[in-house]
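Of the protein chains in this complex, all but one are displayed in their positions.
The block that comes next holds chain A.
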Amino acid sequence: GLASVAATAAAQTVNPAGEKLYKTACIACHSTGVAKAPKLGDKNAWAPLIASGMDAMMEIAVKGKGAMPPRGASSADDATLQAAVEYMVQASR
């Protein structure tokens, strides 16, 4: 329906480097929720994070939080990291 058309359109504007980084590294914890990591696709877990805004999520992504290492223990730059956050947000709305 219309919703899926809109989702497809949104997906096309997303930087594909985000999904790539997610599948390389972030997936280690965020696919199953290792050490209380918010799981990809878990709407309830992600809602408050999404509500906190991209700046706040990027702050966590860059600096780390709890068991989450800085940059998710990757060597990705800020743009790629943000693309991965955007990918996870989109999959978890």
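Following the convention adopted for this analysis, contacts are C-beta pairs under 8 Å (C-beta built on N, C-alpha and C of every residue); 3 or more make two chains touch, one makes a residue touch a chain; residues count from 1.
Operating definition for what follows: contacts and distances are computed from a predicted model.
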Choices "CoA-transferase", "Copper-containing nitrite reductase", "Multicomponent Na+:H+ antiporter subunit F" or "Lysine biosynthesis protein LysW" - which one is the UniProt name of the chain not shown: "Copper-containing nitrite reductase"
Listed residues A:Ile27, A:Ile60 or A:Val89, member touching the removed chain: A:Ile27
Contacts of chain A with the absent chain, listed as residue ranges: 23-29, 31-35, 66-67, 69, 72-75
